[in-house]
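Removed from the display is one protein chain of the complex; every other protein chain stays in position.
After this line comes chain A, so read on.
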């Protein structure tokens, strides 16, 4: 799905990944997802990456990604950090365990990577997802 051509910049890879994920968001979650993504970078910066991820899990309340925008964002972030950006060792399965279980330098890299990725996610969510009318 994601093009891994070496001629792409890292930011292009972030953009490709973000775009494909945003397009998978189902209709009923689009408005919630858009609002959530808009403020999530600020949540990371004010509370820390670990707390921000834990907040997503708490709000998802054990729902799966087809019923929860929070769970969906958690999985998008997880897929980027663990599978594509490979911030953590290959055998890491769960994002929250990775974030709280590795050293400061990885934490810092994961935070920077999350924020850069969220820039794209935020823009694409605004561009492609429909917002609830009030």
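By our rule, a residue touches a chain if its C-beta (ideal position, glycine included) is under 8 Å from a C-beta of that chain, and two chains touch if they have at least 3 such contacts; residues count from 1.
Criterion: contacts and distances are computed from a predicted model.
A chain of the complex is left out here; the name its UniProt entry carries, from "RAMP superfamily protein", "ABC transporter substrate-binding protein", "Fumarate hydrolyase" or "glycine dehydrogenase (aminomethyl-transferring)", is "RAMP superfamily protein".
Interface note: of A:19, A:57 or A:115, the residue touching the hidden chain in the full complex is A:115. Here one chain is not drawn; of A:44, A:69 or A:125, the residue touching it is A:44. The set of chain A residues touching the chain not shown comprises 38-39, 41-42, 44-46, 48, 50, 104-105, 107-108, 111, 115, 118-119, 122-123, 134.
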